[in-house]
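A protein chain is absent from this complex, but the other protein chains hold their places.
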Amino acid sequence: MDLSAINPLVLLASLMVAATPILLAALGEVVVEKAGVLNLGVEGMMITGAICGFATAVMTGSPALGFVGAALGGAALSLVFAFLTQVLLSNQVATGLALTLFGLGFSSLLGQNYVGVVPPRTTALHIPVLSDLPIVGRVLFQHDIWVYLSILLVAAVWAALKYSRAGLVLRAVGENHDAAHALGYKVVRIRVAAIMFGGACAGMGGAYLSLVRVPSWTDGITAGAGWIALAIVVFGAWKPWRVMLGAYLFGGITVLQLNLQAAGARVPVEYLSMSPYLITILVLVIMSSNRSKAALNAPASLGRSFHASI
Amino acid sequence: MTDLLRLAGLTKAYPGVIANSDVSFAIAPGEIHALLGENGAGKSTLVKMIYGLVRPDDGQMLLHGAPYAPPEPRAARAAGVAMVFQHFSLFDALNVAENVALGMENPPKLGELAGRIRKVSEAYGLPLDPARLVGDLSAGERQRVEIIRCLLQDPRLLIMDEPTSVLTPQEVAILFQTLRKLAADGTAILYISHKLEEIRALCDSATILRRGKVVATCTPRERSARALAELMVGAVLTPPVRGGAAPGPVALQVRGLNARSPNPFGTALKDISFSVRHGEIVGIAGVAGNGQDELLLALSGEIRAEREAVQVDGAGIGHLGPDERRRLGLVTAPEERLGHAAAPDMSLTENALLTGAIRKGLTRRGFIDWGATRAFAGQIVEGFDVRTPGIGVAARALSGGNLQKFVIGREVLQEPSVLVVNQPTWGVDAAAAAAIRQALIDRAAAGAAVVVISQDLDELLEITDCFAALNGGRLSALRPTEGLTVDEIGLMMGGAHGMEVAHEVA
Partner (left out) sequence: MIRLEKRPTPSRFWTMATPVVAVLLTMVAGGILFAVLGKNPFEAIRTIFWDPLFNPDFAAYSRPQLLVKAGPLILIAIGLSLGFRAGIWNIGAEGQYIMGAIAGAAAGLAFYPADHWWIFPLMVIAGALGGWAWAMIPAILKTRFNTNEILVSLLLVYVAEQVLASMALGAMRDPEGGGFPGSRNLSQWPAAANHELVAGSGMHWGVVAAVVAVIFSYILLQKHMLGFQIRLTGQAPKAARFAGVNPNRLVVVCLGLSGALAGLAGLFEVAGPAGKLSIDFNTGYGFTAIIVAFLGRLHPVGILLAGLLMALTYIGGELAQFMLGLPSAAIQAFQGMLLFFLLAIDILANYRIRIGKAKVA
């Protein structure tokens, strides 16, 4: 094994790139779960966004429009979930799974004509002064714009949840939807909006994979990223900054094991490939065994159906 | 003086029941008006119409002489009508200021709001710290949050729905001081209750509802409690008959019971000790949130404790689960009918199996004898006059009173030697409540030890031999019920729970 083949700076930089799709999806799901809804369909929404974004970018020639298309695609699919769970009161776990299964098949269908197609490139930003800094510049300041936007989104979600009226109402709905309804808040409307936001974010996360990280389209390009995002929401205890930390940790593990594979590590390739998933499980166990804290952070109405009865 | 609110001929019907029929009365500004009636009389529906949650089918409302028909609570609040519900709309994981903000139309910034909360709460004798998490507050303090929420909107009419069910007698006195001050400042109060002594103490006038109709309007102070009760119920209910036989040996002994609450905002039990003899009924009083649920869970076996902390007929059973305790003769009936005592979507037959499997021999080596189970369910329905189309209907189809009769009947018919019930007649109409109380008394007369945990002091005073109060997870010493005064009980329940008071308590 040739460890010298691994460049630590490249490692750290690629960590952020690897983390971004999961961060975007996880952020969206934080908002959804804070509103009291458990949407397990993140994987389906991500991959739908991946193909919608890819197709839009190829057709228009603009990766930015691709991201818009991805957000719309993810949001549209999430609308199905919203309708089923909020209006028709279907079981949230089963509906989320249906979303994933359908999304995987549907995106594969849409992507038939796009296999092997090269998308328009997303270039790295050059920020004056910062990008040219010796070490820090290489690691932090030479990324594409979406990496920075995702971090801004973390800050925006955090601030909105903590300080804005809309954030307060959303949290209230997630805590006790009956009380929120009694006070006159439109629980269903708020939840649908949150679900669509989650869908848009997951879609953009998927687009990042197909347009920037890989970049190309293949069936199953997400490879479980949506499930990892769900795990990271739990790891982050529904707090945006902690979710970002979780996403970066996971990104780090992913690129590390890839680098180890490339450097010819003596561990069989398959065991390295499974390490991110195993570590995610470990992290989940640690988080959930810390009972009291976790219990206080999970929105009390999470997963329960709301039916207004007067 | 023009009336603040005048109701004329209000009528509201639901499929199968007429909730309100031609209700008319008036409230003047600064008047404290009681709305009296037993469970199911139509009080809740009436105030929901006033508050805009429900539209009347017929009739009219006039506010300050102008037509008043709020399409939703927001309109009612804008018109100056505020309501404190019996079941609070609060968010445990958020703090007081956030909770108040959520209940307001255009709340000021949280910092400014916190200041206003402090001011208003002190002015009316209900101090509150805006930064505290609501989940950490006692029931009385949580009610304060609801009241403050209303007061900050400067209401002309404040509606209070059964406010004292969660308060100790001393806390009730504090609340009344607050309400009198509000009335003196010109706010009218519509006070819904079925507690006659309180209404006689507080209210200027009363409208009495029975089965949706107004049966009387009077000045409560001028009538006796008995007269008001008769008007409310429409008949004189005879108090239940007690046997009077001497109690036997100790059946249930609880010694130094400690238990953590499964609920993050619940109350832990601390060093609980009491004993109940065969043939005796022990009452445990306490306002909601002081450990009643936890005590029932510890006695039913859903929370395990140390082996010797709970003993039945001398044998330590604290480590046993619910099924083993049933085998030994200890059965319980929890407070929450739908979801805990019974599974809402399962039939009455299946619900009979829920707890009756062991003592009624409904299973053979794991396999269910549905025939015997159906027979048992039938016995319960017949023996306790449960009104139901059949034993195959889901539990959620029954009315509250009938389901409660089923639940209590299911436990009583298992002929337990120890029976523990939590809030046995909560939300139940008077006739069913009387039947349930008689069933408990009969069971004790047959030799069982009965424990009744209840917020209803009148009920406890009526049927129990000994009395203790649960406060903050601790139990006071047992005292004989005979001769206890309401004041003494209040002190056993913890007085005002140390809540600071801005005005003097008489």
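We call the chains A and B, going by the order they appear; numbering starts again at 1 in every chain.
One rule holds for everything that comes next: a contact is a pair of C-beta atoms (placed from the backbone, for glycine too) under 8 Å apart; a residue touches a chain by one contact, two chains touch by 3 or more.
Small disclaimer: the values here were computed from a predicted structure and weren't measured.
Hey, which of A:Ser90, A:Gln142 or A:Thr218 is the one touching the hidden chain?
A:Ser90
Using the touch definition from the top, which of B:Ser193, B:Gln292, B:Thr355 or B:Gln423 touches the missing chain?
In the complete complex, the chain left out is touched by residue B:Thr355.
Which listed residue (B:Gly103, B:Gly301 or B:Gly490) would be found touching the missing chain in the intact complex?
Missing-chain contact among the listed residues: B:Gly301.
For the full complex, which residue in A:Ala19, A:Val139 or A:Leu230 touches the chain that was left out?
Going through A:Ala19, A:Val139 or A:Leu230 one by one, A:Leu230 is the residue touching the chain not shown.
In the complete complex, the non-displayed chain touches which residues of chain A?
Those residues of chain A that touch the unshown chain are 40, 80, 83-84, 88-91, 93-95, 97-98, 101-106, 108-109, 112, 219, 223-224, 227-228, 230-231, 234, 268, 270-271, 273-274, 277-278, 280-281, 284-285, 288-289, 291, 307, 309.
Which parts of chain B are in contact with the chain that was left out?
For chain B, the residues touching the absent chain are 13-18, 57, 300-302, 321-324, 326, 332, 334, 336, 339-346, 350, 353-355, 357, 363, 366-368, 370, 392-394, 396-397.
The working rule: only the chains that are shown with their structure count from here on.
Counting in whole Å, what is the centre-to-centre distance of chain A and chain B, each centre being its mean C-alpha position?
Taking the average C-alpha coordinate of chain A and of chain B, the gap between them is 46 Å.
Under the stated contact criterion, what part of chain B meets chain A in this complex?
48, 53-54, 72-74, 85, 88-94, 98, 101-103, 107, 264
In their complex, what parts of chain A are in touch with chain B?
Chain A residues touching chain B: 165, 168-169, 171-172, 175-176, 178-180, 182-185, 292, 295-296, 299-300, 310.
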